[in-house]
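Only one protein chain is missing from this complex, and each of the others stays in its spot.
Chain IDs A, B and C follow the sequence of writing; residue 1 opens each chain.
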Amino acid sequence: MEIIVLFFGHLTDITGESKLKIWDTKDTNELINLMSKKYPGINDMKYSIAINKVIIHENCILKDADVVALLPAFSGG
Amino acid sequence: MEIIVLFFGHLTDITGESKLKIWDTKDTNELINLMSKKYPGINDMKYSIAINKVIIHENCILKDADVVALLPAFSGG
Amino acid sequence: MKKVFIEGAISPTFISDSIAKHSLKKDIGAHSIFLGQVRNDHLRGKEVVAIEYSAYQEMAEEKFHEIRENMFAKYQLNCLHIYHSLGKVNAGEISLFVFTSSAHRKEAIEACQEMVEKIKNEVPIWGKELFTGEDYEWKINKL
Partner (left out) sequence: MKKVFIEGAISPTFISDSIAKHSLKKDIGAHSIFLGQVRNDHLRGKEVVAIEYSAYQEMAEEKFHEIRENMFAKYQLNCLHIYHSLGKVNAGEISLFVFTSSAHRKEAIEACQEMVEKIKNEVPIWGKELFTGEDYEWKINKL
């Protein structure tokens, strides 16, 4: 099972990349733990999480080919 | 003493003119009475009265060279 | 005093020129624009083809000036422009252009909206709706 993780805005300053693939991650909590270890800086940041372009508000089970995006506060306009 | 009377919008349909001069009229009540006799149709209409470009809300004494305007409801824009 | 009245319709090019002039004012963050367009209303089976605007011009200009001053006192505005047509404006053409600019959106938007209401209610301008044929009717502004 393959998951795509996307980073935007301020977060890309910390991750140094905007996209990565991860495998065998059962839910968003596990995914966030993984990311926090890989990029400790993101623990100090506020962001929302979207799965397949829909913002989630609680831990969600992941399935193959899901796209998980980490979104800092929007600042368009 | 000379007073200028101006008509606008719908009122000009009734008066057939947009400007006239009258003499020796002591106040706006007297002026409106005069106009009502000259143009009976204006009695059926709603309008505001301005003296020298300022709308009045009660009878006002007139002085030489005053410009009195009869203004139907505004419909700009 | 700023020129407000324009003979005939207000062109889209006039509007974009006005917008373009503000690119030098780099402390502006938000523009709010209202445009009044002549509608081809249908009344008694006839269609409005144009509105002919007239005004008590001297009084209207004083009123526009007064409203402008009040707006600058009430809102943090960088700019405020008002243009209104006189004479004939065809259906589909623009007869009113209100343009407010501010550092932040709230002020620009609120000032623009209030400005439009004041123009409709407080400025001595009249519209005569011209129908197909010779018929016409004096316009009435809705609240």
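Heads up, the rule we're going with is that a residue touches a chain if its C-beta (ideal position, glycine included) is under 8 Å from a C-beta of that chain, and two chains touch if they have at least 3 such contacts.
This one's a predicted model, so the numbers in the text were calculated from it and none came from an experiment.
Displayed chains that the missing chain touches over the full complex: A, C (touch as defined at the top). When the full complex is taken into account, the listed residue touching the unshown chain is A:Leu6, out of A:Leu6, A:Ile22 or A:Cys60. By the touch definition given at the top, chain A reaches the unshown chain through residues 6, 8-10, 13, 50, 53, 69, 71-77. Panel shows chain C; residues 12-13, 15-17, 19-20, 22-40, 91-94, 101, 103-105, 109, 112-113, 116, 142 of it touch the chain omitted from the view.
The criterion applied here is as follows: only the chains that are shown with their structure count from here on.
Between chain A and chain C the centroid-to-centroid distance comes to 49 Å (mean Cα coordinates, whole Å).
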